[in-house]
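Input: one structure, supplied below.
With one protein chain held back, the other chains of the complex are shown just where they sit.
== chain A ==
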Amino acid sequence: MTEEKDFSQYAHPDALVSTEWVAQHKEDPSVVLLESNEDVLLYETGHIPGAQKIDWHTDLNDPVTRDFLGPEQFAEFAAAKGITPDTTVVFYGDKSNWWAAYALWVFTLFGHADLRLMDGGRQKWAAEGRELVTEVTAPAQVSYPAPSQRDDSTFRAFREDVLAHFGKPMIDVRSPMEYSGERTHMEGYEQEGALRGGHIPSAASVPWAKAANEDGTFRSRAELEEIYTEQAGLGKAEEVIAYCRIGERSSHTWFVLQHLLGYGNVRNYDGSWTEWGNAVRLPIATGDQPGEVPGA
């Protein structure tokens, strides 16, 4: 067995569970596992016994508006997965938990109390030779009362919020070439572009992967502090905004800043560069330096 990482080093240690914890709790009726992947078919090839599938494209988005589900639809979705407001929901997935972090973030907007990520995601579970099954377990029959609202102000930022935030720290989690403006898309994701290349002025560049180890687990708190608090200059900031291209990689960084490092209020700007880089009258910066705060 590999040595278990001590989660108590993190600001909110309860937000993270180990593969071993999941192995021991996967049959616990108060725990629901949700697998959220980039690859839409990966769950079908094998998943943790009892885990339900969640696909952010088709499950969490409103089919018409470019937005998430409303509270009623969310409640229906959660109930369909066997989740009640008291359920401990554990997310995991491929690609170092990008999409798992994204799904967790969306659940956060609806105020679900107990949300956790499985450190290392699917990759670590599989690497440890743990069981994967193709049978889909029917979720328990439960009900989920609709939350009174989807809170879009505490952990989510819109473009107007970003404009009002200027002068406070911001993190751009895309690749260095997207940040500088040499490319308008992420390497490996051609055409997923914007009219202009560059970044939101004053945002620091910290590619999301810096937060992850080779095995997909999160780096230690000391390493994360060195990366974000020191190098990226977040210091003791109360408010931080993170963004990427469409908000999925920045959900990963949001999780790191909010839960592992314990910053007071971190918002994910899910409109991200696909919105900002295409929007009329919004300032951008190019090159490898953050650039000046507009209007300062």
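Criterion: a contact is a pair of C-beta atoms (placed from the backbone, for glycine too) under 8 Å apart; a residue touches a chain by one contact, two chains touch by 3 or more; residues count from 1.
Please note the rule applied: contacts and distances are computed from a predicted model.
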One chain is missing here; what is its name in UniProt, given the choices "ABC transporter permease", "Protein-arginine rhamnosyltransferase", "Assimilatory nitrite reductase (NAD(P)H) small subunit" or "Cysteine desulfuration protein SufE"?
-> "Cysteine desulfuration protein SufE"
Of the candidates A:D28, A:E44 or A:D288, the residue in contact with the absent chain is A:E44
Absent chain, residues of chain A that touch it | 38-42, 44-45, 57-58, 94, 187-192
